[in-house]
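Apart from one protein chain that is not included, each protein chain of the complex appears where it belongs.
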Amino acid sequence: MLLEVQEGTLNPDEALTQLQRLPFEDLGFARIDHHRNLRSGMPEVVFGEGKSAEAISAIAGRILAHHQRVLVTRVSADKAAEVRASLPDLAYDAVARSLYCVKEPVASPGEGSVAVVTAGTSDLPVAEEAALTLHVAGVEVERVYDVGVAGLHRLLGELERLARVRVVIVVAGMEGALPSVVGGLVDRPVIGVPTSVGYGAALAGFAALLGMLTSCASGVSVVNIDNGFGAAMAALRIVRLSRKQGSDD
Amino acid sequence: MLLEVQEGTLNPDEALTQLQRLPFEDLGFARIDHHRNLRSGMPEVVFGEGKSAEAISAIAGRILAHHQRVLVTRVSADKAAEVRASLPDLAYDAVARSLYCVKEPVASPGEGSVAVVTAGTSDLPVAEEAALTLHVAGVEVERVYDVGVAGLHRLLGELERLARVRVVIVVAGMEGALPSVVGGLVDRPVIGVPTSVGYGAALAGFAALLGMLTSCASGVSVVNIDNGFGAAMAALRIVRLSRKQGSDD
Amino acid sequence: MLLEVQEGTLNPDEALTQLQRLPFEDLGFARIDHHRNLRSGMPEVVFGEGKSAEAISAIAGRILAHHQRVLVTRVSADKAAEVRASLPDLAYDAVARSLYCVKEPVASPGEGSVAVVTAGTSDLPVAEEAALTLHVAGVEVERVYDVGVAGLHRLLGELERLARVRVVIVVAGMEGALPSVVGGLVDRPVIGVPTSVGYGAALAGFAALLGMLTSCASGVSVVNIDNGFGAAMAALRIVRLSRKQGSDD
Amino acid sequence: MLLEVQEGTLNPDEALTQLQRLPFEDLGFARIDHHRNLRSGMPEVVFGEGKSAEAISAIAGRILAHHQRVLVTRVSADKAAEVRASLPDLAYDAVARSLYCVKEPVASPGEGSVAVVTAGTSDLPVAEEAALTLHVAGVEVERVYDVGVAGLHRLLGELERLARVRVVIVVAGMEGALPSVVGGLVDRPVIGVPTSVGYGAALAGFAALLGMLTSCASGVSVVNIDNGFGAAMAALRIVRLSRKQGSDD
Amino acid sequence: MLLEVQEGTLNPDEALTQLQRLPFEDLGFARIDHHRNLRSGMPEVVFGEGKSAEAISAIAGRILAHHQRVLVTRVSADKAAEVRASLPDLAYDAVARSLYCVKEPVASPGEGSVAVVTAGTSDLPVAEEAALTLHVAGVEVERVYDVGVAGLHRLLGELERLARVRVVIVVAGMEGALPSVVGGLVDRPVIGVPTSVGYGAALAGFAALLGMLTSCASGVSVVNIDNGFGAAMAALRIVRLSRKQGSDD
Amino acid sequence: MLLEVQEGTLNPDEALTQLQRLPFEDLGFARIDHHRNLRSGMPEVVFGEGKSAEAISAIAGRILAHHQRVLVTRVSADKAAEVRASLPDLAYDAVARSLYCVKEPVASPGEGSVAVVTAGTSDLPVAEEAALTLHVAGVEVERVYDVGVAGLHRLLGELERLARVRVVIVVAGMEGALPSVVGGLVDRPVIGVPTSVGYGAALAGFAALLGMLTSCASGVSVVNIDNGFGAAMAALRIVRLSRKQGSDD
Amino acid sequence: MLLEVQEGTLNPDEALTQLQRLPFEDLGFARIDHHRNLRSGMPEVVFGEGKSAEAISAIAGRILAHHQRVLVTRVSADKAAEVRASLPDLAYDAVARSLYCVKEPVASPGEGSVAVVTAGTSDLPVAEEAALTLHVAGVEVERVYDVGVAGLHRLLGELERLARVRVVIVVAGMEGALPSVVGGLVDRPVIGVPTSVGYGAALAGFAALLGMLTSCASGVSVVNIDNGFGAAMAALRIVRLSRKQGSDD
Partner (left out) sequence: MLLEVQEGTLNPDEALTQLQRLPFEDLGFARIDHHRNLRSGMPEVVFGEGKSAEAISAIAGRILAHHQRVLVTRVSADKAAEVRASLPDLAYDAVARSLYCVKEPVASPGEGSVAVVTAGTSDLPVAEEAALTLHVAGVEVERVYDVGVAGLHRLLGELERLARVRVVIVVAGMEGALPSVVGGLVDRPVIGVPTSVGYGAALAGFAALLGMLTSCASGVSVVNIDNGFGAAMAALRIVRLSRKQGSDD
């Protein structure tokens, strides 16, 4: 719709009125926004934490009825098994703790791939949540894992790969210094994801969050602690800037 | 250099050795990185807070000797006057509290413009710091000011303009809700800048910062409180993705 | 009593002396305030967290012996089963995690209904605690669920219903932006309830709490995180302003 | 407009379209919402902190051109003098640190008065900001000052007056206990305003804020620290519930 | 020893040398200070949290070998059962979550009793920890429970009892306002104990702690959150001021 | 009055009624509690911070009209000079930053003296506020200054003096360890006063406050940061326990 | 390598190039830095928290294949049993919660021993983690346990032992005062380790951390809460300063 507005084929006043009538499906306790796919390049993604297996099944089932893809984040293994009993098409990624389904190959939403970089092996679940989200969205992922700043030589050997992607997602816990170093070496958009890895003064990820926000490398932006999904969606917004035509499933 | 690596004309090992020899100029108390222009699309920007007028003059003078552009952020009016006494080429933007100089028209670093959106009139200094940084970098800016969520109709009337830009920077203090609303309406990359506007529970910008980090609109990323400069540099990294050739002054 | 004082039929000095003699029932470990019904329109409500099933049964039993209604909040399913073994008149609302009993239809305490609005489906337990409290108090409830600010069109379609109620309770976690938007669109009293939904920078509800306290929509007031009961009681104080005569069971 | 919707004389779709076209006046750096008077019972109120005297004069002047009343909060004595040089109709209340003008008697927006209660004499500026806001809105105010909980007899002697008002605003710093005590004695809506009075563990008002949010008296709601204006606007929303007809200047 | 110094029968230099030789018993992982009884009126009290049943049994066994009394605080029911299997002389107080033994009646350490006052029934465990500590120390306790400030009449009826004791311990969670009210009505030493009762803004007892520290009633002092034991020991220091002769078991 | 209740010569119900009628003097913006002298051993003490010289003069003048003593804490030198222009009987203690007047020798409120101990020389202002408060209350003070734990020998040489007093007030900033050490060596009541001395992790006194609250020496109680006055009032409550008859001026 | 640089036998440029090629072993999800042994005197130590037994076995197995020693910290008893099933050479230290193996006597990395001092018995796990780390590194350890500041005589009796070591590690929870006292008595390097022992205001170790950072004894440095391993590694860096020749296994 906004594209039409942009191209002048839709009057903004009418756009507003249409906005109010955008299709969503009311399950009583939830309203599913089937139109989001068009707007963001992804169908509505279900945040699984704090939702029952029944609720997840109901919502994911309705999304699958309309779209080729679905993603449910933050699902425990037990809950995932329950959901899969009623929705066997869903696969479960135990590291990313997410349920997902990609019915058929999705056209890439834009040009280029996204690198997912981690400081340590404990950052894996968050990194894989980002990678899986990008995979469901049809974006190619480069994994560059365990290259924290205490052993710089591991990162320096990977600069060549980082120079080839469109966006770099940097996942790091503890002091969260890796985005600063990457941001100083690479001119691509860098999105930092602090993780809750660490203890004591790590403050469940806040040390890393504050560190990334005050990064001395200019132009690094940040998402919430452990929010691999959010970083992937921010990267997707950037990748989609270069798409030739809208893609939907 | 990284471009050469990317194109295969430079061996990564040699790149590293070159990296160590990158030109910087040692003033004794500071090392100016004259190569940064090539890497980031901007010459080294001077953070003026806590630096004396003499130090700023020395550093900015050296940068101007090598580049067509210079930017000094966070400079009070008094200090700016002192600096301009010795460097009259610098102009002072009192709202953005920054000294700058653009000697000759800069080629745009990429395609498209960047929108700077504010929630209230008190967010102006931060917004103007972002706008000025983009101006110095050669990027065109769309200003959409005073469209906070308590009066939604003001924002809804501007959606058309937001649909035309490449990146949207949203500057907001107090509860920092505007990026969520904009991120829900626009599919462009959205960079939130919390401001220290407010008192009490606003916690000098932390309420807005936390609010933006936990935005229910997926794919919004965030920079430090009041960091208009950082948001502009993050936008610049995105805009430069579409450049045909490197631009320098 | 305060009504009598207001009407001049009771001398304030005597009122004080009476205040000291107000009836409460001493169970040894607890003092039940049977007079509260008259003062607040609700019998004393039991905060179930940290109380044993035995203690809850003893207190709730004594309240039921004097009143037509009882409410016990923050009770787990297991503890509820134990209490119901000895007090089978109590029903258990698993979403609101509360035990309650309304022996006979309660006269409305005033004019009009109260809307309970949520940003997402994870806010349901808190919203239902508010709705159940209002139900026990005899107030009609309008539920408007899953209308968060990232999909504004869902809220805009419900404005008509919000225009009909006397008070709007807005329940939201994460960045807590919904009360600001509702407060800007509706002129009714708006009571914000932050929820602990979210992770990382959501700070267990503090991001939402700070966001609501610094709302740019003037006249929004706030209660404690997850305190659906408190919001309902604040709404009840407003609704009771229009009552013709005191109502008790 | 919402009243029309409520009465069925306006279709909600049309309402939305109108919403987008609501009149605001664009000063370049600010957009004045002249329609707010109708919606909230007050013209747009100017938050003076961080605005220059010139900006305040420009905005307040435009409001006075359209309305009978204006209020500018958080203005220092010096800035107030500057503004009054160009807008001599404005009076300055030094305790409430606010500029205001009420051109002609305003019809009361509803029934009854509002009590403003303080714990100590240092809470006066916040209390007077609330009182002045209510005065500009046409609501009668009862002042009950310096009745903190360390000397309960001072409060007990004023219960009679509190029983006569529609809403009670309780302003308190330090431990912020007064709203709990008032809320236990009075069945009216109670709005707590924590103040930044105190030092050390008072945490610039956060001890009082946390204390009010966790009040053991149910149904107390809270606004931001030192936000006398916000408490008055919340009270105004309640008082307006009983109005016979809309009032405007 | 300090008494001897005070009476001039011991030279301070010698006192120091003796201090270094004070008897403690080294269990390898712990050093039991058998002399503490004389210094503080209580044998060394064991903090049970984080110690194994074996460690507790070993330490408590050695204390019982030298003294008539022992107290172990913060012991779960399971761990208590294990300890009692090897030390059957110990009794377990399930509310105070403490093991204790008083072999024979202890002479009172001074004049007068101590009141333990609670705001609500959820504060009981902390209050009973204080009461049990005082009981083991030989001090008489007055329990005044469930007299929180939301129902002032309950407290006012107990003032007579509070006027008879030497020290008042006030235990309260949530906003922690009760010590302020008690401190304003009673001229005895008042020791506040914040409890972790509450949720959200109660911040696990910090709202109450901050509230008590900023109490508007002067002369209220405070101990750590949930530290009933510490409040009892502070009261014991005061009660012992009036003792005629040292008492030991 | 409470003494009468205690002695049975006053019925508690009547006591309450009298409580409500306790004399206070209403200055419009403040209510002076002339009865406090009898209740707490001190006339009402004026908290000078945030009060104008005029307000202080008015309140202090009224107190002096009824009592032999007055104390105004937290007064800057400039404000003190203004107040003394109208109330020349007041003396100003520049270290304690307090105005005071003791018209004639006050009978001691009880037996024994109070020690005021400091860790460093920067804690002096807080210590002197405590000492001056005790002086005005008629209590003798022992000053033991600059005996912090980094040079233990300085403290060990003063144990003899500490063994002679009734109460020990320990004033310390930075890590606030001194009360733990003193509490382990002395069996008297120990009241800790954290000070805001220090920087960075001292967190304006919170490091010391937290340290004192978690003291490993049992029975140490604490007052607010920099609250020398409050510590003195807590000590006064203890000293008064041994008084033969009430003393007033 | 840095030694060679220091001795002039290696050109720094070449050193850099070598740095990039330092050997690490890529397990896919982890990169093991086999060269760290030479650089830090310890093979890479595995942080066990948040790693599966499989991952730990894989990494520890590869380290053992190259080195005589391995250490895995923060491993629960259950996980340790799983790991030992596949790597029976590993021993488990239940107090230090660590797996380790020292195949043959390691030559001391330098002169002298390190003292590990604790304030209480609850600090044992952290102290033993430090002691085990030093043992694996070949450093002799002096244990001085349970000498907290509330019973100074226990510490004073151990000064002789502390005077003999090269570095003193001081482990303390609650108020964390012990490093200040030790730092005032001993001139050796003192490294403070705050522990999470305590509750309420202990803030899970932050009270101790802040206390140690603001220690009034100059020259005390600090590591993260509960980080016994880190303190041992800091001590190892100091001990290695006096080594005659590099030692490896």
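Read from first to last, the chains carry the letters A, B, C, D, E, F and G; within each, the first residue is number 1.
One rule holds in what follows: a residue touches a chain if its C-beta (ideal position, glycine included) is under 8 Å from a C-beta of that chain, and two chains touch if they have at least 3 such contacts.
Because the structure is predicted, anything quoted here is derived from the model rather than measured.
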item	value
Given F:A30, F:V72, F:L124 or F:A235, the one touching the chain that is not displayed	F:L124
Which residue of F:I63, F:A137, F:V197 or F:L236 touches the chain not shown here	F:V197
Missing-partner contacts on chain B, residue numbers	19-22, 24, 29-31, 33, 36, 47, 49-51, 55, 194, 196, 204-205, 209, 224-227
For chain G, residues in touch with the removed chain	2-3, 5-6, 12, 15-16, 39-41, 45, 156-157, 159-160, 163-164, 166, 185-191, 209, 213-214, 218-224, 229-231, 233-234, 236-238, 240-242
Footprint left on chain A by the chain that the document does not show	119-120, 148-152, 174-177, 180-181, 183-185, 198, 200-203, 206-218
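The rule we apply is simple: only the chains that are shown with their structure count from here on.
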item	value
Repeat of the A-G interface, chosen from A-B, B-D or C-D (over half of contact pairs identical by residue number)	B-D
Chain G residues counted as touching two or more neighbouring chains	20, 120, 151-152, 200-202, 209
